[in-house]
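Below: the structure, in structure tokens.
After this line comes chain A, so read on.
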Amino acid sequence: MTAEPVLAVEDLTVTLGTRRGPARAVAGVDWSVAPGRTLALVGESGSGKTMSVLAATGLAPRTARVTGRVRLLGEDLTALPPQRRRVLRGRHVGFVFQDPSTSLNPVLTVGRQVTEAAEEHLGLTRRQARDRAVELLELVGIPSAARRVDEYPHQFSGGMRQRVVIAMALACDPALLIADEPTTALDVTTQAQIVELVAGLQERMGTAVVWITHDLGVVAGVADTVAVMYGGRIVEHGPVDDVFAAPGHPYTRALLAARPRPGHRDADLPAIQGSPPSPLDLPAGCAFWPRCPVRGDARCEHELPPLTEVGPAHRVRTFYPSPPTGEDR
Partner candidate 1 sequence: MSADSRTRRALSALRHDPPAVAGAAVLLLLVVVGVAGQWLAPAGVNDVDVDQMLHPPSWAHPFGTDELGRDVLSRVLVAARVSLQVGVVSVGIALLVGATIGLIAGYYQGWVDNVLMRGMDVLFAFPVLLLAVAIVAVLGPGLLTAMIAIGVVYTPIFARVTRAGVLSVREQVFVRAAVSIGASDLRIIRRHVLPNIAAPLIVQTSLSLAFAILSEAALSFLGLGVQPPAPAWGRMLFDGRGFVTEAWWLGFFPGAAIFLTVLAFNLVGDALRDVLDPRQLTLGEARRSTA
Partner candidate 2 sequence: MSRFILRRLLQSAVVLLGVTLVVFLLLQLVPGDPVRVALGTRFDPQTYEALRSRAGLDRPLLTQYLSYVGNALTGDLGVSFRSGQPVTTIVLERLPATLSLALTAVLIAVLIALPLGVLAAVRNGSALDHAARVFSQFGVSVPDFWMGIMGILLFAGVLGWLPPSGYVALTDDPAGWLSHVLLPAATIGLVTASILTRFIRSSVLEVLSADHVRTAEAKGLRGRVVVLRHVLRNALIPVVTVVAVQLASLLGGVIVVEVLFAWPGIGRLTYDAVQARDYPVLQGAVLLVAALFLVMNLLVDILYARLDPRIRVR
């Protein structure tokens, strides 16, 4: 991990202007992803995982105020004019969004959509773009691509549509692929296929991947590094094997416990009680405190725990990093 990271964010904070006042969706987050590696951002909805990525790539809503430093391929995006940022993003970052039934434009053919970024950034002609589209559709495993390139999104099944979106993300041969819960809207068998496809493509093309998910099961299979987010902050960050073997944060432990595994019935899963904090009203101390099974002292309630090292490159934001004795799930 000595290579220059593809994308690195430092102290990223995103504040959204809402009707009911400013909402801090992301509060001082650091992460990076190295070439060819996969970073998983894990958390419940509203934890800031998606917003941190959108803000880093300049896709945050207009009402958002973004601070911090973002480096894409060594260039400081925050210092660049929006035009240049747009070009860098389009050229070097591919996006796969959650729901393929809405992330494609219903009134344009898939071929046109797959390669319009390549037309813009690589200067392909319409004819070249079409050939490239067929090639990309074949790459992601769409049968009779030469025919289907002229069809519209609604003519594809959910899984095939997500393959189209992946082809679209790869159009400019990006250095980084951002996959925002790409399997959530799909059925279980298709989910596995999509995960496999992305992993295979990554290996072949050497692309770095940021995989946003709430599903720790997916993380184990695809990620090198995992960052668990809660209430706009990273609460645990480390190599995926270490985090799974020795989760340091009570929240991570709860997530792991809530993960369905073979041999267990769903009903036996311990759910996490309560709901995540509102970004409009983040607590002064540990955001997880109200739901925390460990429930430490007043310090947890009033003081923000720092990220502390618990292993090599494994950091945890809690005053109680080791599992309390005799209570390991």
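The candidates came about this way: all candidates are chains of the complex that A comes from, given by their letters.
The rule is short, and it goes like this: a residue touches a chain if its C-beta (ideal position, glycine included) is under 8 Å from a C-beta of that chain, and two chains touch if they have at least 3 such contacts; residues count from 1.
Worth saying up front: this structure is predicted, and the values here are computed from it rather than measured.
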(message) Taking the stated C-beta criterion, I'd like to know which one of 1 or 2 contacts chain A in the complex.
(response) 2
(message) If we count contacts the way the header does, which residues on chain A are in touch with candidate 2 in the complex?
(response) 57, 59, 86-91, 93, 95, 97, 99, 102-108, 116-117, 120-121, 152, 154-155, 165, 168
